[in-house]
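For this depiction, one protein chain was excluded, whereas all remaining protein chains were kept in their positions.
Right after this comes chain A.
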Amino acid sequence: MKRETILNAVILLALLMLPVWALFADEPFLITLTTRAVILAIAGIGLNFALGFGGLVSLGHAAFFGLGGYAMGILAYHAQNYTPMMEWPLLIEGTKSMPLIWLVAIVTGALAALVIGALSLRTTGVYFIMITLAFGQMFYYFAISWPAYGGEDGLSIYVRNGFPGLNTMDPIQFFAICYVLLLIVLFGTWRAARSPFGLMLGAARQNPDRVQAVGQVPYRLYLTAFTISGAITGLAGALFADLNRFVSPAMLSWQTSGEIMVFVILGGVGRVFGPVAGAALFILLEHSLGGLSEFWHIYLGAILLGVVLFARGGLYGLIVGREVAHD
């Protein structure tokens, strides 16, 4: 328990100090890189809510990530072109306000997860993996073939969206926003993992029959977890699009789903801070191995294999040991 707390603190502190150092060393690229890790960590926390806490192996989380991205893209696109999104029956205009965009991304992610989850959770195991993958691909191909918002080319947003009182185009200020959001999401997830819901969801993951025998319905628990998961991943998607000032169908592709899953596995499935470690490690590997070879994914694959075969608890399992039931 103690070691886990220390590791949590070390990771959070490293993620904070690196950009601060980069600011003084005048290395803006490092700030952007860390921001990327922070945003992907949020996406990983989102998936971990379903995968780690609920045991729901979803290979379709790119849908929520991409929907969050497109929520940002579409709202900002209309705002920058001064065209309303919709005039009838009521006028809806685009916006460049980050908080509003986040809200839309969260709600969109949650709604999509609610619908996809309601259908997919009728299956289990490998069928669940396949059906979530299929839903994800549906969104991907829809985005490619819908020309109104860039189709295959995606949407470029010229100026990053605004946050009251901050200059979001300044890398360190945008980093600060993402970092604070990460802390909020982490805190909420940490509390949820220890809440009555978290206890019952964990039981449903380990033993659905037990949950039924105490009068609860596993499906409802799973669906709630999946919806929360989609909401968090949607928020990450909006931030990711804002970081790049660009959204494209690539965010919706199954490779993205796979990458988010890699964060969770690298860090440690079911550990609250696991995806943060996983995303940071992923970015680190991408950056260092990417410098070695164009085919850095081969090395990443080898590392992933090693983790799955020899360190099933991921980085957290390796350093902290198996999870102690929190008492």
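One rule holds for everything that comes next: contacts are C-beta pairs under 8 Å (C-beta built on N, C-alpha and C of every residue); 3 or more make two chains touch, one makes a residue touch a chain; residues count from 1.
Note that contacts and distances are computed from a predicted model.
> Determine which name in "Aminomethyltransferase", "ABC transporter ATP-binding protein", "Acyl carrier protein" or "Pyruvate dehydrogenase E1 component subunit beta" the UniProt entry assigns to the undisplayed chain of the complex.
Missing chain, UniProt protein name: "ABC transporter ATP-binding protein".
> Write down which of A:L221, A:A280 or A:V307 is the residue touching the left-out chain.
For the chain that is not drawn, the touching residue is A:L221.
> Among A:M86, A:M169 or A:L199, single out the residue that touches the unshown chain.
Candidates A:M86, A:M169 or A:L199; residue touching the omitted chain: A:L199.
> Have a look at A:T123, A:N167 or A:N207 and name the one touching the chain we're not showing.
Answer from the full complex: A:N207 touches the omitted chain.
> Tell me, which residues in chain A touch the chain that this view leaves out?
188, 191-192, 194-200, 202-203, 206-207, 209-217, 221, 224, 323, 325-327
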